[in-house]
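What you see is the complex with one protein chain gone and the rest in place.
This part shows chain A:
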Amino acid sequence: MDNHKELTRLTPEAFANNFAETVPGLTRKAAMEESNRCLYCYDAPCIKACPTSINIPSFIKRIATDNLKGSATAIMDANPVGASCARVCPTEELCEGACVLNDESEPIKIGLLQRYATDWAVQSGQTLFKPGPSNGRKVAIIGGGPAGLSAARELARDGFAVVVFEAKPQAGGLDTYGIVSFRLPQSISLWEVEQVEKLGVEIRTGIRVGVDVTVEELLAEYDAIILAAGMGNVPNLGIEGEQLEGVYDAIEYVEATKSDVPPYPIVGARVAVIGAGNTAIDAATCSVRLGASNVKMVYRRTKDEMTAYDFEYEFAKQEGVEFSWLTAPKRILGDSFGRVTHLECVRMELSNALGKDGRRIPTPIEGSEFLLPVDAVILAIGQKRHHGLIDLLGLEHDRGVVLIDETTRGTSHPRIFAAGDIVFGNGQGEAMVVSAAEQGKQAAYAISRHFASSSFHSNDSVAI
């Protein structure tokens, strides 16, 4: 079967244009109107709905009274990745969803106001926070994503010497590499990284714990460790043809678009994305913007079971992405050059049996197999866990989800704490950037408390 089309890449100009931020920021007039519309509720529900408890009425009042520095500071104080969150938070499920004006008129555009204030901070080159006086303690943070950066920021403000070990060339984690540029430009995430670095936090990039530095070295050199390594790439589907040219891992696929040059020859391609989570949507919309002629999301369940946010789903539909519900991939077929030509699928139906997650289990309809002609297949069926790293650290876990005490964020090792996606799963934690930020803060506070209570001494006095 030789069905392969010759595909090209976008020009760099078209690529830059297609991946430029989609939603424009508020103008000053719009920001003034919107900020003045805020009721300034007392004990406001939006604050409670924010995982990082940003004092939203206060930051909005500061916008309304021409105090953007104060506004940005209020935001970033509560959320060290508040500029990214202004763009990526599912606000209608959080702050804006809780706004008391929902039924009366329209909720305040909190996300856009937060972006207005933090954009000012980014553009003005302000350094908003100062490190605390040194307390002589050292903390190593594994992973420089939202959780790790937040922990680092809070520890540095409390006087700790902090070193972040980041495997990738730049810190920021998901915000830098995993969220499509047209929603979150990389520069925003890198500004947040820079803000943390300005507090004296050392970020060692390109360092893999367990490869470039051993766990023993970290435990010997640092008083405490925060594990915030997130999750890995997409696991194999376990079907035939996954090694073919034109089969992509959604995480890598999105990451490759966070560059100056168009990464893949997708112009005119027929793309199938397998999965229906937020990463799958990102891979699909990236494909559209990379020039694909047709993008289908292939999902074995229905719209009701998909894990992508509603606003992501709506965005994908607007971008022209098609959805093949109740469709499961069986194998990927290629031509004699090893290039993808077809995805064989089978129709599914939902049985009445419920899975562990409470969702109805899909089962194949016998004999319903069909071939979908495609030029690229993107796998987006979840993320791998960092089993290797977790084992090196010797931490208890449940199928790769590090087990923690959610109040202290302590792991099974007394000097190792954990936050972010590495503790997300099996009913534990939340997968949002904003939750990771809060967990990072809490891990930092737990360490501060431990030292303050002096039940937990510097590693040169206590051997654990």
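Going forward, a contact is a pair of C-beta atoms (placed from the backbone, for glycine too) under 8 Å apart; a residue touches a chain by one contact, two chains touch by 3 or more; residues count from 1.
Please note the rule applied: contacts and distances are computed from a predicted model.
Set against the options "Methionine biosynthesis protein MetW", "Branched-chain amino acid transport system permease protein", "Dihydrothymine dehydrogenase" or "Putative cobalt transporter CbtA", the UniProt name belonging to the omitted chain is "Dihydrothymine dehydrogenase".
Of the candidate positions A:25, A:45 or A:268, contact with the hidden chain is made by A:45.
Among A:26, A:64 or A:86, only A:64 touches the chain left out of the display. Contact with the omitted chain, checked across A:103, A:260 or A:366, is made by A:103. Contact with the chain not shown here comes from a single listed residue; of A:32, A:190 or A:213, that residue is A:32. With the whole complex as reference, residues 32-33, 35-36, 39-45, 64, 100-101, 103-104 of chain A touch the missing chain.
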